[in-house]
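Only a single protein chain was left out; the remaining protein chains are all shown in position.
Chain lettering (A and B) follows the sequence in which the chains are written, and residue indices restart at 1 in each chain.
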Amino acid sequence: MKARITITLKQGVLDPQGKAIQGALHALGFGTVGNVRQGKYIEVEVAESDPAKAREAVERMCEQLLANTIIENYAYELEAA
Amino acid sequence: MNIVTRAVKALKRPARDIVAEHGLSPEEYRRLVDALGREPSLTELGIFSVMWSEHCSYKSSRMWLKKLPTTGPQVIQGPGENAGVVDLGDGQAAVFKMESHNHPSYIEPYQGAATGVGGIMRDVFTMGARPIANMNALRFGAPDHPKTKHLVAGVVSGIGDYGNCMGVPTVGGETNFDPGFNDNILVNAMTVGLVDAKRIFKSAAKGVGLPVVYVGSKTGRDGIHGATMASAEFDEASEEKRPTVQVGDPFTEKLLLEACLELMAGDTIVAIQDMGAAGLTSSSVEMADKGGVGIELELARVPTREESMTAYEMMLSESQERMLMVLKPGVELVAERVFKKWGLDFAVIGYTTDTGRLVVRHAGAIEADIPLAALAQAAPVYERPFTQKKPPAAIDPHDVPAPNSILGALEAMLGSPHLSSRRWIFEQYDHMVMTDTVQRPGGDAAVVRVHGTQKGLAISCDVTPRYCAADPREGAKQVVAECWRNLTAVGADPLAITDCMNFGNPERPEIMGEFVGAVEGMAEACTALAFPVVSGNVSLYNETNGVAIPPTPAIGGVGLIPDIAQMGTIALKREGDFLLLLGAEHGHLGQSLYQQIVLDRSDGAPPAVDLDAERRTGDLVRALIREGAVSAVHDVSDGGLLVTIAEMALAGGKGVTLEAAPDHLPAHALWFGEDQARYVIAASPDKADAIHKAAALAEVPIRLLGRVGGEAIALQGEAPLPLGTLRTVHEDWLPRFMAHG
Partner (left out) sequence: MKASVIVFPGSNCDRDAAVALEAATGRTPAMVWHGDDELPNSDLIVLPGGFSYGDYLRSGAMAAHSPVMREVVKRARGGTPVLGICNGFQVLTEARLLPGVLMRNATLKFICKDVHLKVERRDSIYTHRYAQGEVVRFPIAHKDGGYFADEDTLDRLEGEGRIAFRYCDETGAVTADANPNGSSRNIAGIYNETGTVLGLMPHPERLADPALSGTDGAKMFASLVESLP
């Protein structure tokens, strides 16, 4: 199965990169752009056909390594490979 | 029956545009067919196209580069290997080279610059040397050109991220802004490494039946035709070339560095070369050719990261962070263990043979079968026609308008893009890792201690393109002289240089004339100063829509300081010290920054270079430094005397009170003239006598400029310029430009 994982900063954590991106968009003429927050997108192929087991594995991966849960949230979608 | 001929699927008279797309002229194609004895396969066409590209074959420059002096008692290895090597004594040697990554950096500045740094570091550690310092010489377009800010941000961040991740300090460099580089920026990267003189690794694969081993990253489709891109000009279609820019992985290169050095501590390697431009092709061809052997490759064994790569793609790929080794027989497992430990791919992909041919097999077919002599030695060598323009006449300083105020002009100059502080740049480079950086960025030369000893390596990158544009020969002499002075000014014995010859299209006679003039000027200066060229790189076709860059023969020089306790630094240190000028003054304002910044003029001949005066003055300065007679030293170059003094004052946070300039020349000519072969020194008054005597003995003119003291630059007849004001002006321009454009 393939997991599509999105990692984002928790609400309230300062995101200087997001702020810089917002400034650059404004400079390009996109004056209507409000807040910008940036994160990571990770694709992981899991050799597991049982969705429940795959879900469990992905969650453990996120908790242990892919996200730093002090400052990051994660969300994921699973699809057949 | 010639099995080989039948096995290779030769193209049927390839269409004109396939040949042209490969960067080969019709004559070159005919030459190829002659050398091969038949029409080539597509893979063979690809191989010839990269080996005969300007970047790999030096076909336009080779005959002229032979004029450069490349030998000396200190030279262990001159041009011809991955990098040059000079003797440091006590069984140690310095390995160094400079390389260009101009075209890729214009297209994708971050990756272009990053992979440039990666490539030059591999050239050094492939010889067994741990890199100990990086430097770079950058040329960007005018600040108000729309692309400049983006290019600066990308290049600096690419250089920083790669070098910092490798853990090699980037200790200095040069950055210039000039409209001449608007559409062709220059990114020249230099690396210096340290090696045990008895354990230098070379690339000649001597021996038949030896395993040919691929190590490092997997091969992908990156950079195919990078070598031919570097050999062509830009036009509107260049933006589409974006996919060919290679992406660097400095983490993998750090692992590769450690794995190679670990293996090199043993006795398993016969020859090793990094895979740079033209990847597997150039490394296998050059190693076999130098070793006088043939080489057979089985591409099915090449680690790939993309599916179904063709032989053509595998031979031409410029995926980064890969090396090719030829090992002694029977040691493959020993070597593999080292690379596996560091998490790198390791594959035996072929063997050396006695046929003198490159044979490439893939999926049961022979995709290429080429006599090596055809690729390397039979590469075309061109004697291109050239014209040289008459250099402009020297400008009479009396004909140059004086500024409203000398100190006002100084402020304008120090706050200009040309002379302002580069702190915004060098604070993005880790310049202290390895804990041997004894002189950080900001001085005449960087100094890195030779680890575990009291010796220092002085390193400097130099070139003044506007001088070379006005008079390539005299400008090139000045390049060598200035580098030699910068090393001398920190107390080093200059040892040797590496060059990066950046020019436009050599098929244009006036550009070829610039190249010839520059080589001749360099040769003259290198010979007179016993400062040979031990390695280098040529980057041609730096032009867009027919407009070429100014001729930019950049050099990187290395010198040896026997004891870092006796080192010259630019900062003024003591109130009451005398400030003295060593060297002759002629108020030379032609091609000066004063003219350019204050008067918006760029005419006149560049300053003449008197190599004998350079030698005498420099030797005197070095002796004074080693005797401990001077407390500060700075060589005079861009901006002239007053700029030199101001830089010393800012570095030390100490002001100066200056005597009136002698009146045989206009004051601004004396303060801002860019006469060569000069240094400003500071010394305590009790040393003045001895210094005067030494100068007289060396036949070097000497003049008292003033005294160190106070917190301003004080000039007779003008309100003093407070150091605080000058510092703000000096530090302000670059960060403001990068924040707002």
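FYI, a contact is a pair of C-beta atoms (placed from the backbone, for glycine too) under 8 Å apart; a residue touches a chain by one contact, two chains touch by 3 or more.
Fair warning: this is a prediction, and the values are worked out from it, not measured in the lab.
*Asks:* Using the touch definition from the top, which of B:R449, B:H588, B:R615 or B:K654 touches the missing chain?
*Replies:* Result: among the candidates, B:R449 touches the missing chain.
*Asks:* Among the options B:Q428, B:Q566 or B:T725, which residue touches the chain absent from this view?
*Replies:* Only one of B:Q428, B:Q566 or B:T725 touches the chain omitted from view, namely B:Q428.
*Asks:* Return the single residue from B:L255, B:V338, B:L540 or B:I702 that touches the missing chain.
*Replies:* Candidates B:L255, B:V338, B:L540 or B:I702; residue touching the omitted chain: B:L255.
*Asks:* Extract the touching residues of chain A with respect to the undisplayed chain.
*Replies:* Chain A touches the missing chain through residues 13-14, 16-17, 20, 64-66, 68, 70-71.
*Asks:* Identify the residues of chain B touching the omitted chain, counting contacts across the whole complex.
*Replies:* Residue positions of chain B that touch the missing chain: 157, 160-161, 164-167, 249-252, 254-255, 341-343, 426-435, 437-438, 449, 564.
The working rule: only the chains that are shown with their structure count from here on.
*Asks:* So how far apart, in whole Å, are chain A and chain B when each is placed at the average of its C-alpha atoms?
*Replies:* Computed from C-alpha means, the inter-chain centre distance equals 41 Å.
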